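Right, one structure below, let's go through it.
Every protein chain of the complex appears in place save one, which is left out.
So, chain A:
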Amino acid sequence: MATYPNFTQYLIEKFDLSESNVYLIHELIKEKYISSEGFLLKPGEICKHTFFVESGLLRLYSLSENGKEHIIQFAAENWLLSDRDSVFFREPSKFYIEAIENSLLIPLDEYLIKKIEELSSNFRKNNEILLHNHIRHLNQRINLLLSASAKIRYLEFIKLYPDLQFRVPQWMVASYLGITPESLSRVRRDLANKS
């Protein structure tokens, strides 16, 4: 049986599950493999679950009318990825979720979540913390996009995703930061010149 080391750690740390309870959860997992450039979600579809990324790397993005890609979020190992409003309100999504690397995902379907809830004494509280943490991230991100310089956005980005830059091409980083690849180059060059 697969051991899902990252998901196991997640269950133990966030939901205080005992090792034997973790195994009960393992038995319910319907793992999902997706190869690089494969899609987990496309606009118009209803996102069915939140996914835990056991291994690999994906991105959530929208395409504007002129075909330009706007990356909302990257999700590497130990990240949760979802179009939360599509899941919760059962509305068609506006987003793509596409794998950047071959990825192994653990779909947190209703049944699995119910089981974790049953086994975990602090599920509600910690789930709420996770949700508010997510909202905090989004707020910070909106604020940075509206008010911060390219350099500040870049410095915040490397704090959040320290090892992402050698896993994704520069244009994706630029797309996430809401700046042109040329501006990203300039920021990196200025930092290099100062160091």
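Note that in this section a contact is a pair of C-beta atoms (placed from the backbone, for glycine too) under 8 Å apart; a residue touches a chain by one contact, two chains touch by 3 or more; residues count from 1.
Assume contacts and distances are computed from a predicted model.
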Name per UniProt, for the chain absent here [options: "HypC/HybG/HupF family hydrogenase formation chaperone", "Cobalamin biosynthesis protein CbiL", "Amino acid/amide ABC transporter membrane protein 1, HAAT family" or "Pirin family protein"]: "Pirin family protein"
Chain not shown: contacting residue from A:Ser55, A:Gln165 or A:Ser183: A:Gln165
Where the unshown chain meets chain A, residue by residue: 158, 162-163, 165-167, 169-170, 181, 185, 188-195
